[in-house]
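Removed: one protein chain of the complex. Kept in place: all other protein chains.
After this line comes subunit A, so read on.
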Amino acid sequence: MKARTRAATILLTPFFLLFTAVMVVPIGYAVWLSLFTEKQSGLGFGGTETVFTGLDNYTAALGDRAFREGFGVLLGYCLLYIPLLLAGALGLALLLDSALARARRFFQLALFLPHAVPGIIAALIWVYLYTPQLSPVVQAMEAGGIGFDFFSPEGALPSVVNIALWEWLGYNMVIFYAALQAIDRSVLEAATVDGAGAWRIAFSVKIPLVKASLAMVALFTIIGSLQLFTEPLILNKGTGSAVTSTWTPNMYAYTAAFDRNDYGLAAAASVLLALTAALLSFAVTRMTGRRKAGKERTA
């Protein structure tokens, strides 16, 4: 038995050492940093000193309109993106799962392919497709009488959502499709025998049976959405773009650290972001957990 304990220790140590160094310590350090502010000492001749300021950085971040607006952008992004992603991916998976679909392997691979494109390159491609001078899409839309500025204040959010959808739709479709394929076929046959049509089976049988996958995808999508940074950063470089350098909380933290050299504020913003993620994760798992517990009780 002792040999086994030793082996377990040896096999687990590398991961937990790295886990501590790369996740636990930075979180602790961020919390610590967020409690301090660099202040000019004296008349500004004596250099800077680090002063404990308690929760000042948090009140400063939360008091900053730009930071709060960043969360507003995230909220708008989630409200637009998450329903479109879930409905789109689930819809495509149901189509693929229906008895009528052909060439399933081809469709799966083709729909998944954009996920193999690095996020930064996906953003670059789409920004080029949004730029009037470069884009055949904008030119085609104009020829059709549709004038849409992808960089305008109204256009920026849909532009970012479109890039994210392009990257993640196929990925999540594969997850849903796998969950649908795992459904016991006799359940579906029973429903058919009972006279249920394809729509009825999809909504009353298939979707309820893949709820766990839906909840998991929703959870990871929320966490991913909170990290929104790369795509808007690229759009931010477009001239005349409505995307500012503090458009999302993550961009705010980045700007605070590297443009303003205010590490305390940047740390506070990062901690607030991580806390939001934790709260939302807790809420989502709690909601789905309760539903599961309720089901077990009635069963």
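Basically, a contact is a pair of C-beta atoms (placed from the backbone, for glycine too) under 8 Å apart; a residue touches a chain by one contact, two chains touch by 3 or more; residues count from 1.
The working rule: contacts and distances are computed from a predicted model.
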Candidate names "Sarcosine oxidase subunit beta", "Putative binding protein dependent transport protein", "Transketolase" or "pre-crRNA processing endonuclease"; UniProt protein name, chain not shown: "Putative binding protein dependent transport protein"
Identified contact with the non-displayed chain, of A:92, A:157 or A:188: A:92
Sole residue of A:62, A:141 or A:216 that reaches the chain not shown, by the stated touch rule: A:216
Absent chain, residues of subunit A that touch it: 3-8, 10-12, 14-16, 18-19, 21-23, 25-27, 29-30, 33, 92, 95-96, 98, 100-102, 107, 109-122, 124-126, 128-129, 133-136, 166, 169-171, 174-175, 178-179, 182, 195-198, 212-213, 216-217, 219, 223, 226-227, 229-230, 234, 237-239, 250, 253-254, 257-258, 263, 266-267, 270-271, 273-274, 277-278, 281
